[in-house]
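The complex appears here without one of its protein chains, the remainder shown in place.
What follows is chain A.
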Amino acid sequence: MAGLEIISDQGYRIDGRRSSELRKVCARMGVFTQADGSAYIEQGNTKALATVYGPHEVRKGRGKIQHDRAVVNCQFSMATFSTGERKSRPKGDRRSQEMSMHLRQTFEAVIVTELFPRSQIDIYVQILQADGGNYCACVNAATLAVIDAGIPMKDYVCACTAGFIQDSPLLDISYVEESAGAPFLTVAMMPKSEQIVLLEMNSRLHADNMEKVLDLATQGCKDVFAVLDRHVRDHVSESHALMTAS
């Protein structure tokens, strides 16, 4: 990977983006009929699908019941065909378990769980194609799905990565940039209040550069929010038009 040039002299990245540019975000809400809420998102070549069931009564494990709030249950999986090499285990390995846990923590903090005591909300997320920023795609897809299910949240929760390569911060890094071994930061935040819900960092980053990267990631989350919000509004006005037409 050493010979690979992540940023060209002209300041373009491998896929032709500028350093503070997001990949193209495409989203659709309400892709399944059985689920209470569902969404599909594409962030560049990363594709994720999310479904939400609930709030419903707590199924397996009555011991999990919380008398004052809802239990959030998350499951992350990666399709066997999502990566370059076929994945033998779509879920249940350490990385997926960790991802499931992070998703759960994120949505526990954002969903107003106090409104649904003694109940459970299930969020299932699957990565169909992995090209960097899996966690972000999952969070964004799950946000849309939760909105689609009509479950109240404090705010949208948007996630974005930011890396620091060749002394410059890069937004929304792809798989190639990720595997170059440079540090990158994953942030999930509520864009309006700029409150960080989850923060994760890999590799080595000097503390002085932290602020720059964090600022860029914050900006990225806000950009993602703008896109998601537009999709939600489009979706709602579309379904409203359909309902009034009939």
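Just so it is clear, a contact is a pair of C-beta atoms (placed from the backbone, for glycine too) under 8 Å apart; a residue touches a chain by one contact, two chains touch by 3 or more; residues count from 1.
Throughout what follows, contacts and distances are computed from a predicted model.
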Query raised in the report: Between "Exosome complex component RRP45", "Translation initiation factor eIF2B subunit delta", "Ribonuclease P protein subunit p30-like" or "F-actin-capping protein subunit alpha", which matches the UniProt record of the unshown chain?
Result: "Exosome complex component RRP45"
Query raised in the report: Any idea which of A:Glu5, A:Glu57, A:Glu98 or A:Asp234 touches the chain not displayed?
Result: A:Glu98
Report task. Please pick, from A:Ile6, A:Val125 or A:Leu185, the residue that touches the omitted chain in the full complex. Result -> A:Leu185
Report task. List the residues of chain A that touch the chain left out of this view. Result -> 94-95, 97-98, 101-102, 105, 108-109, 181, 183, 185, 190, 193-208, 210-211, 214-215, 218
